[in-house]
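Removed from the display is one protein chain of the complex; every other protein chain stays in position.
Going by the order they are written in, the chains are A, B and C; count residues from 1 in each one.
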Amino acid sequence: MVELLVLQFLPLLGALIVLLFPKDKKETAAILALVTALLELLFVFLLLPQKLTVYLGLGLGVTMVLSFDYLTAIVLIVLSFACAYSLLYSLRKPLEHERSPSFYSLILLVLFGTVGVALARDLIQFYVFWEAMLIPAWALVVNWNEDPKKVRYTGLKFFIITHIGAVLTLASILWIYSTLGTTNMFVLQDLLPKLPVSTLVWMAALFFMAFIVKLAIFPFHTWLPDAYTTSSMPVTLVLVGMMTSVGIYGFARFLPFFPREALLKLSLPFLIASLVNMFYGGAMALAEKNAKRMIAYSSMSQMGYVLFGFATLVPLGISGSVFNIMNQAVTKLVLFTSVALVAESASTWRLDELGGWAKRHPFAAVCASAAMLSLLGAPPVLGFWPEFLTFSGGFASSNYLVASLALVASVLTAAYGLRLVRFVFFGPLQKEHEGSVIRPPWNTSLALAAGLLIMIIFGIYPGPAFQLVRGALNLLGIQVGG
Amino acid sequence: MNLWPFVFALFALGIFCLLTRRNLIKILIGLELLSKGATLALIWSGILRNSLSYTQSLAVIAIAIEVMVVAVFLALVYAFHEKSSSLDTDDMRRLKG
Amino acid sequence: MNKEMIPLLLLIVPLAGAALVPLLNFFASRAVPLFSVFVGLVTAVIGFFLLGQIGAQAASFEWLPGVLKTGFQLDTLSVVPALIATWIGFLVLIYSLGYMKHEENLSRYYSLTLLFIASMIGMSLADNFLSLFFFWEVMGVCSYALIGFFYKDPKAASAGVKAFLTTRIGDIGLLAAILTIYAFTGTFSISQGLAEGSKIALPLLNFIAFGFILGAVGKSAQLPLHVWLPDAMEAPTTISALIHAATMVNAGVYLLARVYPLLSLVPSWLVVIQWIGALTALLGSLLAAFHNDLKRILAYSTISQLGYMVFAVGVGGVFASQFHLFSHAIFKALLFLCAGAVIHELKTRDIREMGGLQKFMPVTGTTFLIGALALMGLPVLNGFFSKDMILEEGLIAGSWGPLIVAALAALLTAYYSLRTTAVVFWGKRRTSAHVKEAPVVMTGPLTLLALGSLVSWVLVGPLTTSWIRTGLEAPHIDWLELLRETFSSTAFLITVCVIVLGFLIFYYRRNLGWLKGKIPAFFKAVSVGLGFDILYGWLSQQIYATSNLLSTFFEEKVMEGINRATGEGSVALSISSRKMQTGDLHWNLLYIVVALLIILGLILW
Partner (left out) sequence: MMIYLTLGFLLFFALLAVFLRDTLLSVLSLATVSALLSIAFYQLNSPVAGAFELSVGAGLITVLAVLTISFLQKRKEKKQPGAALWLALSLALAALVFFLFQALWPQVLADIIPETSWGEVGEILWKVRLFDLLPQILVILAAVLGILALLRKEGESKER
């Protein structure tokens, strides 16, 4: 009972306390925020073996339903890790002048919203937290932006497109409420299968819109490259690590929620959309000349794989996508951070002005290579397992053609991944950047090392992580493997 | 006996005043006419329904509210006049989109 | 020690070594090479113990809970490539002590090499397709990273990318095949998968066979995906010897041999395999005959020899292919390491700048000659017996077309091996560089490998014995029988003919100069590798251009245009609707009144 409330409101408490700090105490504020995120992470681990549900009456007939199961635990671990990672990254000396307590407070607010999304078992509550997560994220994108010319447009695009998705989901929620008279997910789980399939198809399609937009599935992807590219790095890390994870979580949570017969009708459109995304995002990443934008597009392309896994509707594929919650977050965080280290030293993100940085940033080179391999699903890094599971889902659901095409898309992924690393780290170093090895700041190194270790350890031995994924899906009634 | 025409006439006059006059005081008068029409309608409906005590109490409340509205309105007028030394609604363009 | 743990230990020791090397680099970077050699030694010793384990049951454990239970398959087919990796890996590590002495980033080199050895062991010993694929990919990653070891050289960086991408195309075929089998049988286990293969419907079986062949073609650098191997020669020569001659490129052949029971269910694909192998053998030897880059010659020769092995699998000679794989690993590693010694001294790879080196580098020269002779298949060297066995299998299978092509390739092989040896080690001295023999850490492995090339065929007896004991099909022959059979077979005649012809061509090569004038197109085509690189380069350019077009036109104009249009449209809408917001009190009041009237109307009706 109290545990879940602590889990839910700890970030909010942290955000409020951090907000009260004076402006000149921003280092303390950052450390406090970091401690909050780490506490949250620790707390999730402490709660991990349990399964809890709390009904919390708020008066006026409103009841909050919080529940903690393995799926929630997975996403909470990833969220608090990503939050701590972003905070650790932004904790550097000298602090950039515009980083203020309110910045750290906003990041914690994003954590609060996402944690709420993960814990919510009431559709309205889910929606409220979904919005609560978008608003601080938007504030971060708009206020900590590196491109003053485009910031208004970017912020507007981010806000409007993500909100369109959210509103469509709200429409579906209201539809469900008006037909079944409740928004409690535990109750709805039994009630929904009683509706006719034709209704359910549309309900589900509307419902998944928010997640589709969040995953940046073509043609709703246009917010992503701009938001990722123009935001300052910690904000990008927040978007990459937390927003995306919550998007995938939404899919994972609500896929078993709708009856299978209805989803079968959506399977093929989703598969095709995911294929389009893979190829389109891959082509964009391949053609891109800005490293940050390239990674942003790669993220979009990767989300195609995630959607693919869900769309197969086969336990293996779904487990691959749930596994991807962990993989995508860690991989993208490490990739962005390590390339950002170079970009900071070279003060450019343009690929044709970079090159040969492995000499001066060897650690970043190692991290970026590992993350790139994870991105394109090559062992012995984490990315191999989710990708393999995703594809095996495709084959197990007998969509041979689509699955084969997805495999072909993975060559495209390899192409841009290798291209990125090759153009940033290999080749001759430009004359004006010659010099000795640069030691990155301790906090960045620490963050990178944590990410790298996670990628390699779980790449070689994915057992514990996959066991968690399996347990999570088991609780949702999906049996993975024998 | 039918008092509805009077009620409507008062209403019409009030609305006419609101829509056509530019002076803020005139707008106040329009509002007042409207509310007086409303009070009259209240009383008359009480007569028709034979619940005059009840409607009277409603009317009392309405009148009390009315006076508050007028007081605030006048304060607003005063404030506006302080700002722009005008009572013309055409000078109140800050609501413009 | 529990005997079941030996294969696991064999896998874990180099893996742990790979993980420890970067750590060691922090504390004592000087000790890294010696430590790696020590790890290699331990691995090699454990490899000997593994010999006693052939056919035994090994421990298995859950890798991916509920999905993948992995273990070790200890039959001769799998143990041989693993042992090649451990032993040649060990020799290469010793050799690296001298060869890589003056390079930077040695911890990266040794760590990746050890990781590679581990993954080769894991790949060959895997008892299920998925862990096979896992290690298969790890090998690819190591190969990519080691090809790009000299990352400052743009050529090396691009070569790594090219190698990875090209093999990746093969890998997706392999993955597709594996997953299709999994979708049908519900297991990744190789033995079960092969046993239940006959239950799979024929179209899917064709798909699976195609996938496996694609995987093998990519990894073993067969036609038409061979283009990455010559470029991979940008790697340090030790790596070329270990990965791109002795071990990784054999993985494709090993895979084909492993899934042969499945392939034999679809005979049409076997024919395809034959042709692929034979044509690759011809192409490789042809290109090797006309190239001037020492390492590239050896690379093309590797391609060609791998073609033989693939051909052998195609005609059903699984044992022959593995026997040749075994021989080839030894003599090709030898050749590469010799070439490495030469390149190390001369700092050039162009054979036209070499010559007359036998006097200055007697050990290297002699061992290179032995390797070259084994390569061309001169009797009593290991290459002779295995190549002969392949040709004999071809004769038995009666597939004449590919066989003739393969024989032609053997002829060219004889020619280019002689040519290379002659140009590099014999004749006039064409360089002014100061040349001396390589140090003992380099010549030692050379001598050992040369010895191996001379006598490794004697092992045919124990090989076939254990081959049969682990339930694979092969005739039992010991080395005496092998001698008798080989010298009395028709294939021997072919071999002798092609070698003699090759000698003749080599001897009269100057008289063949007029050919150059007669068919210039041919020589031009050969000089650009028959245009494969150009074709693929063009294709990738097209892909790149398409994505560029998509990016500049579709993404930035159309998608962004849609965004802007919706934005501007709503702005226009708001501007027009803004006119209603005059800020005029009267208008606002009017709206209120109208709205009230409407509501009134709604209530009344």
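Quick note on the criterion: a residue touches a chain if its C-beta (ideal position, glycine included) is under 8 Å from a C-beta of that chain, and two chains touch if they have at least 3 such contacts.
Because the structure is predicted, anything quoted here is derived from the model rather than measured.
Asks: Identify the visible chains that the left-out chain touches across the whole complex.
Replies: In the entire complex, chains touched by the missing one are B.
Asks: Provide the residue numbers of subunit B that touch the chain removed from this figure.
Replies: Those residues of subunit B that touch the unshown chain are 1, 3, 6, 9-10, 13, 16-17, 21, 23, 25-26, 28-30, 32-33, 36, 39-40, 43-44, 46-47, 50, 52-61, 63-72, 74-79, 81-83, 85, 87.
Going forward, only the chains that are shown with their structure count from here on.
Asks: Mind having a look at which chain is the central one, using mean CA positions?
Replies: A
Asks: Can you compute the centre-to-centre distance for subunit B and subunit C, using the mean CA position of each chain? Integer Å is fine.
Replies: It comes to 91 Å between the two C-alpha centres.
Asks: CA centre of subunit A versus CA centre of subunit C: separation in Å?
Replies: Taking the mean C-alpha position of each chain, the two centres sit 36 Å apart.
Asks: If you average the CA atoms of subunit A and of subunit B, how far apart do the two points sit, in angstrom?
Replies: A distance of 57 Å separates the two centres.
Asks: Which subunit B residues qualify as touching subunit C in the complex?
Replies: Against subunit C, subunit B makes touches at 15, 18-20, 22, 27, 89-90, 92-97.
Asks: Please name which positions on subunit A make contact with subunit C in the complex.
Replies: 156-157, 219, 222, 280, 282-284, 286-288, 316, 356, 358-359, 362, 369, 373, 378-380, 384-385, 388-389, 391-392, 394-396, 398, 400, 403-404, 407-408, 410-411, 414-415, 418-419, 422, 425-429, 461-463, 466-467, 470, 480-482
Asks: Can you check the complex and tell me which residues of subunit C touch subunit B?
Replies: Counting only subunit C, the residues touching subunit B are 578, 580-586, 588-590, 593.
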